[in-house]
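A single protein chain has been omitted; all remaining protein chains appear in their positions.
Lettered A, B, C, D and E in written order, each chain numbered from 1.
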Amino acid sequence: MMAWSTPPYLLADVSVRRVMLQVLVALLPGIAAYVWLIGPSILVQLVIATLAALLGEAVMLRLRRRPLLLFLTDGSAIVSAWLIALAFPPLSPWWLTVVGVLFAIVIAKHLYGGLGQNPFNPAMIAFAACIVSFPALMSQWPALGLKLSLAEQFEIIAGLAPRIDAMSGATPLDALKTALKLGEGAVDVPTLLANQDVFGNFAGRGWEWVSVGYLLGGLWLWQRKIITWQTPVAFVGGLTLLAAILWAWNPQQFASPLFHLFSGGSLLGAFFIVTDPVSGSTTFRGKLIFGFLAGAIAYVIRVFGGYPDGVAFAVLLMNLCVPLIDMYTQPPIFGMKNPK
Amino acid sequence: MISRDELSEIRDNGLWKQNSSLVQILGLCPLLAVTTNVVNGVMLSLATIIVMAIANVAVASLRNLIPHEIRIPVFILIVAALVTVVDLLFNAQLHELYLVLGIFIPLIVTNCIVLARVEAFANKNPPLQAAFDGVFMGVGMLWTLALLGGLRELIGGGTLFSGIDMVFPGLQPLQLLPADYPGLLLAMLPPGAFILLGCLIAWKNWVEARAAARHSGQRSLPTPPAPLTDHA
Amino acid sequence: MTPPVKTPTAPVMALRTAVILLIFVIAFTSLLAAAHLWTRPAIEEAAAAEKMKLIGEVLPPGLYDNDLLADSRRLAPAAGLGLEEESTAYLARKGGRASALVFEAAAADGYAGRIRLLLAVAVDGTLLGVRVTQHKETPGLGDYIEPRKDRNKERPWIRQFDGLSLAAVGDRAWRVRKDGGRFDAVAGATVTPRAVIKAVHRALQYVAENRQQLFTADGAGK
Amino acid sequence: MITALAIMALGAIVLGAALGYASIRFKVEGDPLVEKIEAILPQTQCGQCGYPGCKPYAAAISAGEADINLCPPGGMDGVRKLADLLGREVKPLEAEEKPKQIAIIDEQTCIGCTLCIQACPVDAILGAAKQMHTIIEPLCTGCELCVKPCPVECISMQPIAENIDNWKWKYPVFEIKRAA
Amino acid sequence: MTHYLFLLVGAVLVNNVVLVKILGLCPFMGVSKKLETAFGMGAATTFVLTVATGASYIIDHYLLLPFGLEYLRTLSFIVTIAAIVQLTEMVIQKTSPLLHQVLGIYLPLITTNCAVLGVPLLNIANRHDFVESLLFGAGSAVGFSFVLVLFAGIRERVEGADVPLHFRGAAIAMVTAGLMSLAFMGFAGLDRYQ
Partner (left out) sequence: MLAQLFRFKGGVKPQTNKTISVQEPIAQAPLPARLFVPLHQSIGGAPNPLVQAGDTVRKGQLIGGADAWVSAAVHAPTSGRVLAVEEHVAAHPSGLPTLSVVIEPDGRDEWIERRPVDHQSLPPERVRELLRDAGVVGLGGAAFPSHAKLTPARSVAMEQLVINGAECEPFMTCDDMLMRERADEIVRGIAIFRELLAAREVLIGIEDNKQEAIAAMHEAVLRLAPDYRVVAVPTRYPAGGAKQLIRVLTGKEVPASRRSTELGVQCFNVATVYTAYRALACGEPVLSRIVTLTGNVERPRNWEVSLGTPMREVVALARPRADTGSFLMGGPMMGFEIPDLDAPVVKATNCIIAASPGLFPPPPPEMPCIRCGACAEVCPHELQPFELYWFSRARNFGKTQEYYIFDCIECGCCSYVCPSHIPLVQYFRFAKSEIWAREREKQAADAAKERFELRNARAEREQAEKAERLARAASARTSEKKAPPERTNAVDSPPAAAAGEPAAAAATDADAIRKAAIAAAMARARAQRELAQPKNTDRLSAEQEREIAAVEARRGAQPATPEATAGAAGSGAPAGPQRGE
């Protein structure tokens, strides 16, 4: 008798590993833009995160007595790790990245049984846990124009060099929010955007090009059928719709949809995070609901809430709803659409 | 009166086997809400122990006088009265702590474990047993609260016994981890409380499974709700 | 489970239950009332001590000899205080003469909502001390305004206000250093201190404007 | 003190009266839960649970007197369903779970004493006095109650043989190590 | 008007009773194994909590405060709540067996739900007026039901997951509740106009 015993005996040439690999590849344009515009420190973070993820994965697999090699090489932990690294400030101390990654892999992923079984998006759990725990570190983004050599960046990450004040230049979103809050209505968005150096043509010098990189990668994933269009489109729709309404109502106090679309984690979220198949909705209508509400909540948190960006929390909040969404949006099956 | 066996059974149940927090999963609100440090947890537990022990005795003594239809309101009445007394005492003697514990002292009334013990034990047993049950259930709660509080404090800020000065004005908290430990704030917040309690429950399951594997004659491996045979 | 006695009619049952419940209620209410009477003095004392302790943090003990809690007065809501409701102020007297005022104020624009402050101002307009009594700032980030949480135990941030006055510090200096003022702040968390500084500044201005009324013996009435 | 007592007494009278009145006026009998529990029990009527048949056991569970893990024929599956219904924790079965069996009478040895017929709770045994008895296979629930009474020990329990009609597809299991 | 809206949103999401205020956890953990039961419990709690906040406001405002009997708060509130619960149960059982099937078995549990006493006490601590009290009560109850139902949905799904042995059951449920609570922290600050 042969090794297999179940039909079908023909299998398409696909695998989880290849899926994850393609996601990693799709992240490359964004990473390239990141390195080009913000600095190579992100590469160090990516390496740290990857190593931490593999370590956490290996330890948990060992403890749970699951095949090590098979799951270490499936690439899912690396995808999570990269997304964490990209979501964290590039000059975070190394241990922050490690804590985040381990939290994601150990608690959010393996306590639920590992690959495919986690109800929450591990990367976003890591982000949320860290911004709640270390709000100061998590909102210290390098000021643009901060020219640091790779060695200096490395030293800061490793904790060898002191963290410098200039590093706490806020991200466009954070800066906008703080400015508006301080101004108490005296400041308006257009002048802000025009005057501060963080803000570029439409969303912040540099950051928008990173977003464009993510957009390209995402489109490629869609073309490769790794992701479907529903969630990203609905996410972007939810975000821009709210942004557009408020912007139209009061352009002095609310930034344009374009700004929101290209700042913060919007596009990384739209193409790589809300699309996480494991923790996201799976039905056609479910994906639309999931994406739309995630986008809307992200906007509300970012504009009215306590955190500079809302994508992570929005995704987690929608993760919570996934079982119910899926349950109530089951598509009609063959022959049940219009029962004659 | 009470036999040694009975006593040790009540003790084991209260402290470990039927531990309110780890096994019965009752009385969670104070368990999670006030355990930002050891001191809060211990003090609230002490209040609960007092209430539970006296309520148990009261109910066990009066159990034959209470008509079935209104037993719940009467039990609650008894518990609520005791809680209010404790509340007044805390207010008078440990005012600062009283402010910290906030509504969780009056909420001992609705602490499920109190009513659960009254219903399930005191209502069916004589006063002495009921008293022991109240005390040991309470101590079972105390050590879990203290443990959880300690963990949260330590992970969250690297200290232990913070707030001790509210109870013993002369004492100072311990700083266990180096002063530049950044502190995983999450542990002090509700999510950390939930997650750490989950880990404690898992720890207890693990201890039990190991004990069961060592002693023969008892199987306590929880039967898997879902198969995991696919990854041998 | 109920013993198989004959079931009584509803009114009888109602009466019976009511009586039994009544007995229990009376018994336990008496218990409570007794406990209440017994603990009341202690509780009032504790509450007063608590208040005094707080006041003691902003008001040096040498500045008064009256019973502050007895010498309280209500302040009307005022924008200068950042308060929309009435608040209580205590007038400190030394030898019968007003020496300082302890009062509440609030900053509406903290990072996460209102920050309530307790201030003590001497008759000459010098700030004796400021304490935060209530806030929702991010733990570990904005909460260094609370001396208990401040990592700088030597000289907690909030003590910077001690001894300042409108006269000594020009209007432009009531800002964090980053904005060109004289106050230090933790980098990356300047929203909170900005709010506190602004509130303190405004409160001092409020005191200056209403000096007359505030420090005269029975100014605003009790 | 007096006002306190008066107010609380007033409350007590109102609530007490309402409760007492309601407890008589709104009394209901019958327990649909027992039926739901009984529907889960396998109806083997074997008494292994310590109750004389499935219904009494169901009543005992419903009254909170019996644990849910006492019925071996129901197996872990049964325990799980009961736990689901009652919202209790799943517990391991109190006894070994056995594969389904039926009784077989050795026709050579049977003396036709009819004792087994009396023991069988579901009338699955056919025979008359002094004649060979047989078990009607489809009716036998495998409760084993007939085994003991037989004076010549001619009844044995045998696992139900697998055939094409009752054959089941197995739970797929893969050896991952092979690839890892 | 917006004030009420913020109060309501605050009670449902931002200061969710279960995940932020940490009240009512025992039913939250106990009755969330199945979606249906979660719906039932949610409905029953919503009813009782709303009635309880109203009743306790009246008791506090018209019976206790005028006579300076604040120390009887806990006692009178909880006894009233217990009686309401028991009455409701009896009435439902008789008049609507269907409703009783749905809600009945949860009603007795509600008496020991901290939220049912905690929310009225918070109402008093926050000096809510009658309408605010009711809104806060109803909002908290809806918040409770909302997270209960979501939690039940997730628990049903996690049921099928390959959770490490010792984490099965209550432990992983706790972790899940923790991660839910983490997600809910995202709402922080949304009620600051309150």
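We adopt the following convention: a contact is a pair of C-beta atoms (placed from the backbone, for glycine too) under 8 Å apart; a residue touches a chain by one contact, two chains touch by 3 or more.
This structure is a prediction, so every number in the text was calculated from the model and none was measured.
Chemist: Kindly state which of the options A:30, A:93, A:113 or A:264 is in contact with the chain not pictured.
Modeler: A:113
Chemist: Would you mind spotting which of D:59, D:83, D:104 or D:122 touches the chain that isn't drawn?
Modeler: Going through D:59, D:83, D:104 or D:122 one by one, D:122 is the residue touching the chain not shown.
Chemist: State which residues belonging to chain D touch the missing partner chain.
Modeler: Here the touching residues of chain D are 42-48, 50-54, 72, 94-99, 119, 121-124, 138-139, 141, 143-145, 148, 159, 162-164, 166-176, 178-180.
Chemist: Which residues does chain E use to touch the chain missing from this display?
Modeler: With respect to the unshown chain, the touching residues of chain E are 157, 159-160, 162.
Chemist: Over the whole complex, note the residues of chain A touching the chain we left out.
Modeler: 1-12, 14-16, 18-19, 67, 70-71, 74, 76, 113-117, 228, 277-278, 280, 282-283, 326, 330-337, 339-340
Following the convention adopted for this analysis, only the chains that are shown with their structure count from here on.
Chemist: Contact counts by the stated rule: is the higher one at C-E or B-E?
Modeler: Output for the comparison: B-E.
Chemist: Taking the mean of each chain's Cα atoms, which chain ends up nearest the overall Cα mean?
Modeler: Checking distances from each chain centre to the full centroid gives E.
Chemist: Which chain maximises the distance between its CA centroid and that of chain D?
Modeler: It is C.
Chemist: Between chain C and chain D, what is the separation of their C-alpha centroids in Å?
Modeler: Each chain's C-alpha centroid was found; their separation is 65 Å.
Chemist: Report, in whole Å, the distance between the mean C-alpha point of chain B and the mean C-alpha point of chain D.
Modeler: The answer is 36 Å.
Chemist: If you look at chain C, which of its residues touch at least two other chains?
Modeler: Where chain C meets two or more other chains at a single residue, that happens at 13, 16-17, 20-21, 24-25, 28-29, 32, 36, 112, 140.
Chemist: Going by the touch rule set out above, which residues of chain B reach two or more other chains?
Modeler: 69-70, 73, 77, 80-81, 84, 88, 183, 185-186, 189, 191, 195, 198, 221-222, 225, 228, 230-231
Chemist: Tell me, which parts of chain C touch chain E in their complex?
Modeler: 25, 28-29, 32, 36, 112-113
Chemist: In the complex of these two chains, what residues of chain D are touching chain E?
Modeler: Touch list, chain D to chain E: 3-4, 7-8, 11-12, 15, 18-19, 22-23, 25-28, 32, 84, 87, 89.
Chemist: Quick one: in the complex, what on chain B touches chain A?
Modeler: Result: residues 182-186, 189, 191, 195, 198, 228, 231 of chain B touch chain A.
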